[in-house]
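Can you read through this structure? Questions will come right after.
Missing here is one protein chain; the remaining ones are kept as they sit in the complex.
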Amino acid sequence: MKHLGCAYYPEYWGLKRVATDARLMRAASIDTVRIGEFAWTRMEPQEGIYTLDWLHQTVDLLGRHGISVVMCTPTATPPAWLTAAYPDTLLVRGDGTRMVHGGRRHYCSSSDTYRRHSARITDVLSREMARHRNVVAWQLDNELGPEFGWCHCENCQSRFQAWLKARYGTVAELNARWRTGFWSMDFSDWRDVRLDDGRTEVYSSQKLDSRRFWSHMMVDLAQSQTAIVRQNHPSALVTTNGMGPIYPFIDSYELFRDLDVACDDLYFDIATMDANTAGMNIYRSIKPGGRYWATETGSGALDHGKPPHKDQFRAWAWSSFAHGADAHFVFRWRSCLSGQEQELQGILEHSGKPRHRYRAVRDCFRELASLRNRFKDLPLPKADVAIVNDYQTLWGYDSSRIGKEIDYLGLIYETHKALYQRNIQEDIVPPGTDLGGYKLVILPSLMIISEAFAADLRAFIQKGGHVLAIGQIGIRDENDNYHPEPGPAHMADLLGARIEGGMYLRSHVGPDEALIVGQTATQVEVAVRGTLGGCLVKGVARHWIGDITLHGGTALMSFADEAYRGQPAVVENRTGKGRMLHVAAARLDDGLSEAVLSDALDAAGVRKGPQTPLHVEVVKRGSVTFVINHTASPVTVKLASKGRAVVGRYEEGKAELSAYGVCVVER
Amino acid sequence: MKHLGCAYYPEYWGLKRVATDARLMRAASIDTVRIGEFAWTRMEPQEGIYTLDWLHQTVDLLGRHGISVVMCTPTATPPAWLTAAYPDTLLVRGDGTRMVHGGRRHYCSSSDTYRRHSARITDVLSREMARHRNVVAWQLDNELGPEFGWCHCENCQSRFQAWLKARYGTVAELNARWRTGFWSMDFSDWRDVRLDDGRTEVYSSQKLDSRRFWSHMMVDLAQSQTAIVRQNHPSALVTTNGMGPIYPFIDSYELFRDLDVACDDLYFDIATMDANTAGMNIYRSIKPGGRYWATETGSGALDHGKPPHKDQFRAWAWSSFAHGADAHFVFRWRSCLSGQEQELQGILEHSGKPRHRYRAVRDCFRELASLRNRFKDLPLPKADVAIVNDYQTLWGYDSSRIGKEIDYLGLIYETHKALYQRNIQEDIVPPGTDLGGYKLVILPSLMIISEAFAADLRAFIQKGGHVLAIGQIGIRDENDNYHPEPGPAHMADLLGARIEGGMYLRSHVGPDEALIVGQTATQVEVAVRGTLGGCLVKGVARHWIGDITLHGGTALMSFADEAYRGQPAVVENRTGKGRMLHVAAARLDDGLSEAVLSDALDAAGVRKGPQTPLHVEVVKRGSVTFVINHTASPVTVKLASKGRAVVGRYEEGKAELSAYGVCVVER
Partner (left out) sequence: MKHLGCAYYPEYWGLKRVATDARLMRAASIDTVRIGEFAWTRMEPQEGIYTLDWLHQTVDLLGRHGISVVMCTPTATPPAWLTAAYPDTLLVRGDGTRMVHGGRRHYCSSSDTYRRHSARITDVLSREMARHRNVVAWQLDNELGPEFGWCHCENCQSRFQAWLKARYGTVAELNARWRTGFWSMDFSDWRDVRLDDGRTEVYSSQKLDSRRFWSHMMVDLAQSQTAIVRQNHPSALVTTNGMGPIYPFIDSYELFRDLDVACDDLYFDIATMDANTAGMNIYRSIKPGGRYWATETGSGALDHGKPPHKDQFRAWAWSSFAHGADAHFVFRWRSCLSGQEQELQGILEHSGKPRHRYRAVRDCFRELASLRNRFKDLPLPKADVAIVNDYQTLWGYDSSRIGKEIDYLGLIYETHKALYQRNIQEDIVPPGTDLGGYKLVILPSLMIISEAFAADLRAFIQKGGHVLAIGQIGIRDENDNYHPEPGPAHMADLLGARIEGGMYLRSHVGPDEALIVGQTATQVEVAVRGTLGGCLVKGVARHWIGDITLHGGTALMSFADEAYRGQPAVVENRTGKGRMLHVAAARLDDGLSEAVLSDALDAAGVRKGPQTPLHVEVVKRGSVTFVINHTASPVTVKLASKGRAVVGRYEEGKAELSAYGVCVVER
């Protein structure tokens, strides 16, 4: 791992403490710190008065201890003097009220005033800091996103209207694309089209475009800062810290497109390990061939949860490395005495003393550092499978009133989890990604499919690729509206079938189930029967089923009751050298879901990894195999490969792992 | 059934599609469509520029296919150009913020500007459309009501003050009637009396009058449109579509008083069948001797619930006819591609193709149409029982903080359900209805009883009528204030007893049940013992019990524990030729409740219908008996009457019904 680091707030603790901290850091093999993130007032206590001496001295001092710096623009926290003097920099909520000073991310990202000041401090800071050789990278702002909701100020409204104009040209075209004919929704003036305020039930197209606009504004802000930093400090990497696994508010693919590294703030202790591994696979996939960094993770407890077992930090750090991370940063060096995060535990105690957490970080980082040279050129894990993840579909589901049962992100995470349990590595990628290297592409509920991506899938299948498509596939257009013909658009030939309609399986229809008495709806299950891989299989479908007619495909399974009894439930269609398998249900029961996935994996020739208990991972990077136990029970894992243990115990093809243990085997 | 129809949005789908649709409609026996409802922008894309050619052509084309039209005023959806030019047309929420454009019913019903434009489009449209002979009726607006809450703009405040002035004359009189002496609530200027904003705890009288005012404003708007339409198109019926079973926000009795038909949007799939039948009985009772229409019902799923079983649509349509409906309209012809309701399923798919739902509607409507002439002069079902339903009491319960356990509408629905299970038809009517034709009148928790209605009840009982009064009877005045003497006001003689006070049976009083530890209150049950119809009976009372003293009546049952031990629980009092039975409890347990109702029915000489399983209905209209199975199990029903099956199988006095089956027997 290239960087072992932590976030550090010298502006808070004072210059006098830096040398002490630097020594403690080095003793813990910390070689990189992230600083400056929220320090705007300490860099510019009054408008135009810059006080960067303390920062120069801190960076120099760190440099003298051999510590590199990721310098941050402090723009997530505009100072009180700024928001007081320029109230238009503050975010306006959906209810029309303006944020007051006091938290963070209280700014309006579209505000010209905010952008002017943000550009100014970025410019001053990057010109000044570029002179330090140990400043190796820049982080823009911090966790870009709507921490207190999106802005609805008049400036945002105008920008939204301009953005729509750029997108649609004329109001008439917007009306046509949004299909505004219902409920008299036609617009006649750009001025009347406003951002979704969450308090009126607007068109799903309007909601979707509002989401797109806000995401774009944040990305645009990042791009403008990027240009300044690149100009002033061309040798440094430029990035920002995203959130994950899938951060739903900003299109991470657009955000990181022009940045140098994909960074994820991944607090292992607050999610299941399958979700964490999904996050790592997603961020690793953002910049193919590049690397990703874990920019924040906990050494203790986020907010006030219990800190992990002392060996869990190590298991997570190794997992981070196994999945391809080039850096592992702890948030944060020392627990803050005050403020909103005073209970979030740093590596050091509030008192500045090293105690339990310091020891855990130190022991782990020393081990990782000791193997740095040996492992420096490891290739990334190789994925035969890709799961397609799409912000348009995600926002489309959020924008229409449906989707409460179809948990789009949940479907992606569950698909990932099924592969994770098989120790199969996958990439999680957006539409438009080069599919060339994959054997199997999975489309969980990809409701919106563009003509271009349909063409990519066609080419992929023609050349022998396999596709597993689950549920609602290609039934809506890019504005979240249904196509006026049966689905899927652009690729009915690949499916060998048409989606004529469908039904959600939430039921109010029993004579005793009532809206007015208590809103108790029940979930209906629909029986499914058929043959997969030569075996009779049966199970049930849930949440949504499709009204399918065949047009060239073969029904492997059919619905066995309800209105669609006898209609296709799982359709296979071979095109060129490849194959498409479509499940005409949002979800299947676990057993059937496993059977379908196994069928797809087998047909595509994807091999399983070694069998392990849940949350015991086996990940390969070239000649090195990582076996990581994320559970509290010791475990023995049989690996097919020969090799010897670089870390841990590996004998006679068996890795022996204690609770939260790690074994690294080199062939 | 006179009209078999659906809602249709030609402005959305375009003129080119109308002929195709009309042919498909005719093939499904659809003879009437409802159009224009939300088409304001397509009728008037700019202020004063009318584009009605498409509408004329559509109506003509429909006429040529033999399809009648219910034309709608499009006023539920004022266009963006209107609300942008005249912001005072938009509703202001209780928190003072104004709605933005984007949903529907975003208008302020009191706004002079809105009313001017609403009158203008209504005038233009009705003058233009009156020339079409196939336009047979008008629907005003759509589902009048506070879809996004009631308006609190300054215009509404002024109108409210004017309305209060008309009601009370002087501020002093308002103070007296509202009894403002507590908490310094006296007003000294009309200007200071404002609508309940839901954010301050105002007097219950103020809440009640706020509700009355808002309801009245909507009715007033409907009346002003009615006058215009009647003037321009005197031959057409005028109505609007209500909601039900009991729509709590608008006084439906006042709304439909001057309209020609009582219409209900009744989505059978979202309520229990007993609630649906309550709805039909309510709307049938609104215009006694007249008819009612079911103006919206689903062929598929509302929002995204599961569509009903294919035969349920038929069972519902027959039930609608059995209960007296003259029209049955499906919402809507085709699933919308876009907008807020894009998941609500129409008869046709999004693609415009007829599939499962089209077939269900077609088969059912063909059957109903084939029997239209045979059944055209059937009398309405005859009801021996009336349940009294009162908006003043409903709003009274909502306005004071009590009533959370006394679920007033729930009591009405449960009373109906007990009769529905006995296959006894009842009318559900407001105070003031002519009680002449009934044997038994039931008053569930009628907290507010006017002097006039007390006189009606007295006359009814004098002539031999029976009354069953449950719970809190006549204890508050028309301003939701307690009478300063024991209840019931105006009719203590009829009760033969006085309600000295009472207690709610929510308990905080155990030494271990605590407000501050967790707000866990328990419901207490109080034992009741006594004799009904010569038999010893016992059970428990719930939610509220009365502190009763006898003044002429006889205690049939008494409380057997708690503070009122030994006091009357059920009191019988005979006056003239009739009888009043009062239950001094908000609720009894099911067994005791059944026993009391049976006693009242028997004493009044009301005969039960045939015995059937729950949700299997037997309804009579003159010589025709309808047997309808709303369950998924086949069932055999014995009828006393001779006759032969017009629909289904009826042999040797037994109707044989499949799941969701229908049998219609003619004597």
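Going in written order, the chains are labelled A and B, and every chain counts its residues from 1.
Convention: contacts are C-beta pairs under 8 Å (C-beta built on N, C-alpha and C of every residue); 3 or more make two chains touch, one makes a residue touch a chain.
In this text the structure is predicted, and so the values were computed from the model without any measurement.
Annotation: of A:234, A:339 or A:534, A:339 touches the absent chain (contact as defined above). Among B:123, B:260, B:363 or B:547, only B:547 touches the chain left out of the display.
Only one residue from B:505, B:557 or B:663 touches the chain missing from this view: B:505. Listed by residue number, the positions of subunit A touching the unshown chain are 9, 11-12, 38-42, 45-46, 74, 77-81, 83-84, 93, 95, 97, 99-104, 106, 148, 245, 269-275, 300-310, 312, 335-343, 345, 349-353, 355-356, 410, 413, 614-615, 630-631. In the full complex, subunit B touches the hidden chain at residues 95-96, 178-189, 191-194, 196-197, 199-206, 400-402, 404-405, 479-486, 500-501, 503-509, 511-517, 521, 524, 547, 563-564.
FYI, only the chains that are shown with their structure count from here on.
Subunit A and subunit B have centres, each the mean of its CA atoms, that are 49 Å apart.
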